[in-house]
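One chain of protein is taken out of this complex; the other chains stay put.
Order as written gives the chain letters A and B; numbering starts at 1 within each chain.
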Amino acid sequence: MNNILSIKNLRVRFRTKSPFQAMLQKIDDPFIDAVRKVSLDIKQGETFTLVGESGSGKSTLALATAGLLTAKEGQIKFMNEDVTNMTPSQIMAYRKKISFIWQNSIGSLSPRMSVGSLITEGYKIHNLKDRDLKMEADRLLKLVGLPTNIKERYAHELSGGQARRVGVARAIALDPKLIIADEPTAGLDVSVQGEILNLLNKLRDDLGVSLFVITHNLNIVRHISDRTAVMYLGRFVEQGQTDDIFAKPRHPYTLALLSANLTPYQKTSLENRIELTGEVPSLMDRPNGCEFHTRCPFSSKHCDNEFPPIHTFNNHQILTCHYPLN
Amino acid sequence: MKGVIKKISSDPLGLIGLCLVTLMVISALGAPIFAPYDPIQLNIMERLQGPSVNHLLGTDQLGRDLFSRVLFGGQVALKVAFLTIGLALIVGIVLGLIAGYGPAWLDNSIMLLFDTIRSVPTIMLALAAVTVVGPSITTVIFVVAVSSIPNYGRIVRTQTLTIKSKDFVKAEKLMGASLLRILSIHLLPNILGPLLILASMDIPTVIALEAGLSFLGMGVKPPTPSWGSILNDGFSLIRNTPWPIIAGSIPLVLATLGFTFLGESLRDLLDPKLRKLL
Partner (left out) sequence: MSDNILKIRDLSVNYQTDRGKLKALRNIDLDISRGSIVGVVGESGCGKSTLITSIIRQLDANADIPNGSIEFEKQDLLKLSLDKMRNISGTQLSIVFQDPMSTLNPVLSIGRQMIDIQYRDKTSKKIKKQRSIDMLNKVGIPDPQSQLKQYPHELSGGMQQRVSIAMALQAGPSLLIADEPTTALDATLEVQILKLLKELQVEMGCSILFVSHHLGVIAELCDHVIVMYAGEIVEQGSTYEIFNNPAHPYTVKLLECDPASISKKQRLLPSIPGEIPDLTNLSGGCIFKNRCDQSIDRCDKQTPKWNEFSNNHYVSCHLIES
């Protein structure tokens, strides 16, 4: 299968001090790396999920992929075109082929626009004059399972689930090749989140789009995702087939995340549940050596000083750790 | 629009405001029809009369009918108010959008300009302008507009800064929307509401300012009637007759109250919590 998206050694950083402040305070490097040396491939028709805690750089990676943030280093290739180096007309074509589903479902809808004009705005932006906007709106609403009379409503008149569906309708309007979904179930009730996920899955099967899902909800990852990456302090600590990662996590952080995933039912088959102490270190003050060693229950002296090597299991499960779990 | 008027009418003060404003607009626009006399025609025989059937508000020291002068003075007041606020709004919106959406250095320069303008009192600015180009309605409009630009510009700038970081603006950018589209379709409509309320509440201030400048002889040139010049004329005769002062101040008070009530009612109406009910 072809890679629809291919990211190599991506680095995204933010400025923390203005050049003037940095000069005054004699800071050489007034930046923090939110995403550090991340590489991933997403194949056509595949669901790739990214899990991690807040501040791990998940959303930054997503926004950089979508082209809203510029990368400091690295390469983003979308259908074999280099995204980081595009002419304005190429960028417009790129915008048509990727779309975004926002975590803040209501806040991502322009408040003074009706649902009908919101979901067909893409046709206007990209100058597709041959489309009958009213018919397109009806078609899209039907696809996402909303009544067509919702067209007249405004964002603040929608429930969380409805707003999320409108966001999905807008995202699929231009027949994208890749949909990036940032926390697609955030703020939704358990009884509704299944509907949204089923909808995304159905669109993937029917339209052949690839999904790049960002979430902290491990329970849904297990069901919807083909491959998963685990992010910590802006790096991927482990990535591979979702089934393998859930059945046999090799990185201690992955195991800790799975252990912290509380369920009302019998404890998952993990024999060695671990609990983390302490909190995620600040990006301004990255630990030396393995960046997880401050919280890792298995860390040794080695981990404090030396950056861990990359291990590969079964040809696909990649992780960076001195002592991978077995 | 129908809904707005209906909603305002359900608020007693809003209704009073709406009536007063409508009354003022109609009487000013219809001044040539309603006014019983020519407002600048002298009639020395009937000078300084009290109210009567012939002269509803009496006459001034030159025998001009005060009621007619009040009606025509309303024309001046409205003209000044709407042109001034309109001009200030347009320039304020443009500068505010540039400051809020543009690069930091442009933002800083525009804010510096705003602060400079705000540091000069309007009356001082008016005095300077009148000395240079002479008193006229245009001077009044220009001076008051320039001094109110910073008020609108600042609000537009803050709102732009807030809204441009919202998710829906990011979503539009991601879909490929152009700068013009984002500014005109997504930013401006969300800023306009509070701005128009502020503008409607500023109208009485401008009317009073025009009257004040005319009172000081820096506004409209005689014999053009203005509420301010009626007051000025009456001021020197206050020991002889109170009527010119009364005639000049009644419309001023009513207009101020009317626009203030209307503005407050509009504000309550557009309050986000109540907006759902519209």
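One rule holds in what follows: a residue touches a chain if its C-beta (ideal position, glycine included) is under 8 Å from a C-beta of that chain, and two chains touch if they have at least 3 such contacts.
If you're wondering where the values come from, they're calculated on a predicted model, not measured in any experiment.
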Going by the whole complex, the chain not shown touches A
Taking the entire complex into account, which one of A:28, A:130 or A:275 touches the absent chain?
A:275
Tell me where the left-out chain touches subunit A, residue by residue.
53-54, 159-160, 189-195, 197-198, 201, 216-220, 222-224, 243, 256-257, 259-265, 275-277, 279-280
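Here, only the chains that are shown with their structure count from here on.
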When the C-alpha atoms of subunit A and subunit B are each averaged to a single point, how far apart are the two points in Å?
52
Footprint of subunit A on subunit B - complex, ascending:
166-168, 170-178, 181, 185-186, 189-190, 276
Contact residues on subunit A for subunit B in the complex?
63, 66-68, 91-92, 95-96, 99-100, 102, 104, 107-113, 121-122, 125-126, 155-157, 170
